[in-house]
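Contents: one structure, followed by commentary.
In this view, the complex is presented without one of its protein chains, the others remaining in place.
Now for subunit A:
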Amino acid sequence: MTYIQEKVTSIGGLTSHLVQTDKFKTNTLLLQFRAPLEEATVTKRALLSYVLKSATAKSPTSQELQSRLDYLYGATLSSSLSKKGEQHIISFVMTIANERFLSNEQELLKQALSLLGELVFDPLVDEHAFDSKTVGKEKRALKARIQSIYDDKMRYASQRLIDEMCENEPFHLHTYGYENDLDSLTPVDLFEYYIKMINEDAVDLFMIGQIDEEKIIPELERIFPFTKRVEKLEGIQNQETTFPNQERVIKESQPIEQGKLNLGFRTNVRLGDPLYYASQVFNGLFGAFPHSKLFMNVREKNSLAYYCSSSYESFKGFIIVMSGIEFSNYEKARTIIIDQLSDIQNGAFSDHEMSLTKALLKNSILESLDNPFSIADILYQQVASGVKFTIEEFIDGIENVTTKEIVEVANQTKLDTTYFLQGAVKTN
């Protein structure tokens, strides 16, 4: 049994990925633009993702565009920004009802694809500039989005950890850009960059659902006339290995109720590396699940936290720990977290814990195939990394991890930065 039925087609500068499945009641479309993550372009790209999804030449206001979406049985259209390692990704996402489930049949998918093409190839422009009113409005929207991070303390702490830990690597750059760079961006600047992006970005289209391949694929060339790319973006293979020189501790104060303690570790094991699967299992033992060492010790045994977990950033080779604790428990919690790593380094885990972890990793990748966005993410991760694997290979890879390999990963895992967001410092 093949888990994902993917058909890849190259059409000029576009790579189309068609995943045929009848699991869903809607069809999902993702158009993704990928370029190096760079300080000079990060805010431009962020703003562009907002401007392009808010109007087109045919529908010059958000309201007109929204009415068209509503009429298409509440099709959704959104844009988002993310990073895969040191690549900056703009995604335009549409979901559209599968007409099979509606009394009133129409060719919804084709209309949705055309609309997606229209966003990118027929934007609202005035000579060689984007419409200035739209740009002004979307600047405000993006600014609000950037500022909102501060109000979500868990996300704020995560962002601050990466700011500090990766200050000398492009990875620290915020996918939504920077408020200070936003003001000076003009509609002309933005249009210039748009032309560059349309011609140079790596572009992938994912179509997931019940899709009439023979009808749809021939339409793509007309809807998405991307020219052939001259340069190909590199994957993640030739990244330097970096080790922290010395552990750093950053503390910050705000008038909050709970301390957010985040720790950043470097394993230097990335997707495609021989120890990749061992890193997944290591992270599972350490903190990804409710049976993991962090949950069992920080939460269950010592009642210090409600959440304490780790996640594996596989493009950079990081393990990131997040937790929420009483301010006064900082030392105690930090010590216990670090002790859990030492335990794994010393091989202090059972075969039982290891097999449990493997079973859950296997379960989580299989479950993710029941969600259209997770399917797209699994495939796109491979595109962005240049590392190919099937679901079967992933499962085998996890199965075959040995105790020795886990200990090896643990021993090359070094604490880099500790970030602690604490309560207001009292002054007399």
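Convention: a residue touches a chain if its C-beta (ideal position, glycine included) is under 8 Å from a C-beta of that chain, and two chains touch if they have at least 3 such contacts; residues count from 1.
In this text, contacts and distances are computed from a predicted model.
Student: Just go with whichever of "EF-P 5-aminopentanol modification-associated protein YfmH", "Putrescine transport system permease protein", "Sulfur carrier protein ThiS" or "Thiazole synthase" UniProt uses as the name of the absent chain.
Tutor: When "EF-P 5-aminopentanol modification-associated protein YfmH", "Putrescine transport system permease protein", "Sulfur carrier protein ThiS" or "Thiazole synthase" are compared with UniProt, the left-out chain turns out to be "EF-P 5-aminopentanol modification-associated protein YfmH".
Student: Among A:D70, A:E107 or A:E167, choose the residue that contacts the chain missing from this document, as touch is defined above.
Tutor: Selected residue, touching the omitted chain: A:D70.
Student: Check the options A:I195, A:A348 or A:L366 and report the residue that touches the missing chain.
Tutor: Missing-chain contact among the listed residues: A:L366.
Student: Taking the full complex into account, find the residue in A:K137, A:H172, A:R248 or A:K414 that is in contact with the omitted chain.
Tutor: In the complete complex, the chain left out is touched by residue A:K137.
Student: Which parts of subunit A face the unshown chain closely enough to count as touching?
Tutor: Subunit A touches the chain not shown through residues 3, 22-26, 61-63, 66-67, 69-76, 95-98, 100-103, 137, 140-141, 144-145, 147-148, 150-154, 254-258, 289-291, 299-300, 303-307, 324-326, 352, 355-357, 359-360, 362-364, 366-367, 369-372.
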